[in-house]
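A single protein chain has been omitted from the complex, and every remaining protein chain is retained in its original position.
Per-chain residue numbering starts at 1, and chain names A, B, C, D and E are given in the order in which the chains are listed.
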């Protein structure tokens, strides 16, 4: 018996569940994660020419575009007409850590958790890609849902 | 000055760096990560019908296909003809944790770290997607490069 | 003169026809097809470790993801927000034949025949891919629409 | 035990098998299939303005582009740099049948059977799409590999 | 300060702006552009066998499919369910010039200017691709919005 794993039928077979009966409501999801790196790596990104450079913009665009590709990447995810996506970075120089936050909105029949989580993950990996020549030990981590609003299941606020 | 961030030029502008002069050698990258979840969620996946079901297969396929899409997702990543991809899961039921490992091989001019990291991240997010109806607090985490072989920079083995 | 080939204008030029005036109604399409193979090939898939393995799951995911990509593959097909997709397999061991059935639902302005047919075709080809090392003579066949509900043209039930 | 299903490991898990040791040789695959339709439908495509119209060109382009997308559609398929693709149609007006043939060449480490089969399937479905307003009972069928040259397994010629 | 560049926030950061509050209205955009080429190149396309060949159809399909891919190409563009796309060519043989016009309709919350402009650009580049063996000096040019209807900003008609 399935007991709540809605993406699998009673025999454990993958299905893209029917959301046709759900209401199209305004929905918002906020996800966060982080990239941990050497302090010297973070300093490098934040100093001199690099500080005015494209690092954040490239990672931001990577995250936004990945949010739009989510149904292409997550097999059982429904296509959605995202109404907004934003991705922000907060560097913590003393800690060798960059926080990533993505916010995704839609008016639709399913939530946008996956889109927000995907934006965080791919933005983090794009930072890894740009810095890997100097620091292969970076870790993309703590990718998690912070808030979710709208839809039948209502509001979710992560307790931390 | 750029000082090693090879994906940005001396003015901080993003470029897809020239790898045309690099040798095409055999390369391997191994990445790992994990999904942390409630113990009850992991039990649900591993018990009864679900245990024989599609959860792992769906996540594995998601990871393998994402590895192939990496240059579409990471803006400055080079396209590559991957020669193999595998994704494995090790559930740790007592700890509410699933470890994910991806191995990617190529014969080519650049390494496949990003492909292996992407496979781990998307496989983890696919698990999140299938279980989110019962557990919204799962965390996809510790996505990191474990080993890298081949290419001019030689072997990298993560110290943990 | 065009006489009903709605995807071509009066000069025979391809167009993506205007569906803007059509009502968004609930729609369902069911398509079927089959893969014919040696009986020994089908036995191999259905026996021992393979029986619990990923063959069906991989083919199912391939079919579901292909349904979502239909407007990317069929040039004049409209993008749609699919509300559900399922793909099922019925092996007929005595006949060396696997039946494939796909069901696709949408609330939208055009039908989902193409999405259901695409899911069947690609699921069948994915089976071919996984078994081709032992059987190159498999045939993916009889891909056809079985039922169609909703929309102005109403219900279609195939007579067989 | 796996016994030759090379896309699954000894536990039945899906893998994208390692082709890194295989030689890059010239390879060719030829696949065929057909679309069966009402004779009146085929007449409609072949007469008057339609005969000079875009039907065949649209279906041909759909098939060629689908061949290039094969690794995006077939989960365990390797990416390849196709060196040529052609798709041809032979209408058989008396039989309400259009034959489709695709030829794909590559110099690479794996064969191009899947690419040729995919080109046939998607070209056939594109014909279905353009004619479905007048004939929902068309069948895309008999998608099969005719010839395969190059690579370690050598020449395959289908016996019919 | 941003002063109207709606795709950048007050700090100049890229965002995919929120259109969730906008009304879904019927919208139309018409874009035009041209390919300039040697007169002999245009004659070649328009004469003999080529005149009945696939050149225009291939370019038309390229334009239509590119319109559907716009949100995948333009980073901050919203996904939309296009309700129609058409692409037309007007060769001006005396002037070595082909005019391209694309019309795109949608019922949605944002306009379809980008989709129409993308269709023109890619259709033009597809012509370039097919003719480049005989004429590398072709220019794809004057890609511009001609008309825009629907939405809050109302009707735009280009003055030329």
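To be clear about the criterion, a residue touches a chain if its C-beta (ideal position, glycine included) is under 8 Å from a C-beta of that chain, and two chains touch if they have at least 3 such contacts.
Worth saying up front: this structure is predicted, and the values here are computed from it rather than measured.
Asks: Going by the touch rule at the top, give the shown chains the omitted chain contacts.
Replies: Output: missing chain touches A, B, D, E.
Asks: Just one of B:58, B:76, B:126 or B:139 touches the chain that is missing; which is it?
Replies: Of all options in B:58, B:76, B:126 or B:139, contact with the hidden chain holds for B:76.
Asks: Thinking of the whole complex, not just what is shown, which of B:19, B:133 or B:146 touches the missing chain?
Replies: The single option touching the absent chain is B:19.
Asks: For chain D, which residues reach the chain that was dropped from this view?
Replies: 26, 56-57, 60-61, 64-65, 68-69, 79-86, 88, 105-107
Asks: May I ask you to list the residues on chain A that touch the chain which is not drawn?
Replies: 52, 54, 56-58, 60-62, 65
Asks: Spell out, residue by residue, where the missing chain touches chain B.
Replies: Interface with the chain not displayed, on the chain B side: 9, 13-20, 71-72, 75-76, 78-81, 108-109.
In the analysis below, only the chains that are shown with their structure count from here on.
Asks: Quick one: which chains contact chain B and chain C both?
Replies: Shared contacts of chain B and chain C: A, D.
Asks: Which of these pairs, C-D, C-E or B-C, matches A-B in more than half of the residue pairs in contact?
Replies: Same contacts by residue number as A-B, out of C-D, C-E or B-C: C-D.
Asks: Distance-wise, how many Å sit between the C-alpha centres of chain A and chain D, to the nearest whole number?
Replies: 37
Asks: If you average the Cα atoms of chain C and of chain D to get two centres, how far apart are those centres in Å?
Replies: Between these chains, centre-to-centre, one finds 15 Å.
Asks: Using the touch rule from the top of the page, what residues of chain D touch 2 or more other chains?
Replies: 13-14, 52, 54, 57-58, 61-62, 65, 72, 75-76
Asks: So what shape is it, when you link every pair of chains that touch: line, ring, star, complete or other?
Replies: It is other, because the touches fit no line, ring, star or complete pattern.
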